[in-house]
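Dropping a structure here in structure tokens format, bear with me for questions.
Of the protein chains in this complex, one is absent; all others appear in place.
The block that comes next holds chain A.
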Amino acid sequence: MEKTGAQIFVDSLMEQGVETIFGYPGGNVIQIYDALYDADINHILTRHEQGAAHAADGYARASGRPGVCLATSGPGATNLVTGIATAYMDSVPLVAFTGQVSSALLGRDSFQEADITGITMPITKHNYIVKDISELARVVKEAFYIATTGRPGPVLVDILSDVAAARTSQEDCGPVNLPGYRPVTEPDPEQLNRAARAIARAERPVIYAGGGVVSAGAHNELRLLAELILAPVATTLMGLGGFPGDHPLALGMLGMHGSKYANFAVNECDVLIAVGVRFADRGTGKRDLFARDAVIIHIDIDPAEIGKNVEVDIPVIGDVKKVLAGLIERLEKKLPGAWQEKIQKWKKEYPITYEENGRLKPQQVIREIFKVTNGKARITTDVGQHQMFTAQHYTFTRPRTFISSGGLGTMGFGLPAAIGVQVACPDEIVFDIAGDGSFQMNVQELATAVNYQLPIKVAIMDNGYLGMVRQWQELFYNRRYSYTELINPDFVKLAEAYGAVGMRVTTPDEVASALQEALDIPQPVVIDFVIEREENVFPMVPPGAPLNKMLG
């Protein structure tokens, strides 16, 4: 039977088990949209292609399944770029499809033409341009395979509009043949033995866990290993939830806005077990002083991460879950000693806290969100002070419950990501904790939430500033607040204009009841928390300083 390229596209998605795609139509994907009209695939129409990419990303982070987004050529495709780069930096499995002008127009600077494969080369794991219908099914198959295996990442497939319209009776798409792509998942026993010997000898071990633990589904193995060797666990921003934040061995986040005890522990450890991390500068502080007395064991599925940022003593390449299981097999139970005592002492001495002074503080709001949801919400954030407050003051106990742009630091991520999360987890509470600045970067997606009746709750930490930049200006630029003050719209009215429910909270004693009220409303709700304007995120490791030199 003859099929069009668009039908092959839709069939290929079905074959991959894709249930939902996030997209925005346009001239050069109109054929594909025509095929989607009859397809058994849920399509979410966002209000901007960037929203579609972040929503697909949020869907993937929450569910562990690949997120799929679709946009037209030219501006549609370039609007995906920030979302693709966000997914790339955080190793999120995302498959982005874009329409392209027809072959007769390709390369002529035609209407709505952009070289999106060229543009996205540095921010995708791989990308394709499909110029022949005979390649389409194979490319879609390969794209999903590449996005989801090894170190996950975004893959872009650019489809010429005449390929979508062409017809073929060819059934078989041909085998996936990628001779240059062979991710190593099975760890080498010798590497495992070396790592196990170093851990067995350790007197002051620390585990440094990142997003790789979450994406590999290795949280149980991580907990078992930590309990076996009694190693305290510090996580990166991306690793939050990969280890239960309420566990006695939990150190919370390390790095620039990490806890003092996490940073002290990493600074003084003798063996650092780095699991699924890439030693990003926000986590390590001054690199050459990072864990400088420690034997560093680096566990990662991507060999290119070994030695990229810090020198590693013992690398273990492989799937994090398998590596951790291999280590557990090789190690014996340890007994608590002076190191564990010291950690507990630090935890008592330097708790993550904030000053209550009768005014509305973001930390209180975040702690209250934890309380009213029993810690069971899925939290998305934007980027800035509110993000760091969330990382510090909300206790994440389960993987895939903290969904935030780590590596790229994308303002405007939270709301569209929350849409993707709510679609992936329809029965769960989804909270987007936003800043007043970043909320406005993709505020149009409120319309999407209302359109699909997604009962997302948005908590805006509204201080009328680009808070994090203002904090840096206060601390390092002599309080010269250069263009960081915001004149905002009335967020309550704005929410209402979009058909959502708007609320405003200005005092500490209204917080709990407002949150409860918002939870009881089965619609999108925006709560404008008018917070203390010049609250700062502490502790803070100043940029370029070692981890044990913290402010606050």
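We adopt the following convention: a contact is a pair of C-beta atoms (placed from the backbone, for glycine too) under 8 Å apart; a residue touches a chain by one contact, two chains touch by 3 or more; residues count from 1.
We adopt the following convention: contacts and distances are computed from a predicted model.
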item	value
Omitted chain (choose from "Amidohydrolase-related domain-containing protein", "Cytochrome ubiquinol oxidase subunit I", "Penicillin-binding protein 2" or "Acetolactate synthase small subunit") - UniProt protein name	"Acetolactate synthase small subunit"
Sole contact to the chain not displayed, among A:306, A:425 or A:545	A:306
Sole residue of A:50, A:117 or A:471 that reaches the chain not shown, by the stated touch rule	A:117
Touch with the omitted chain, as defined above, among A:21, A:133, A:146 or A:537	A:146
Residue of A:107, A:180, A:358 or A:522 in touch with the missing chain, whole complex considered	A:180
Chain A residues touching the omitted chain (full complex)	117-118, 121-122, 125-126, 129, 146, 178-181, 302-304, 306-308
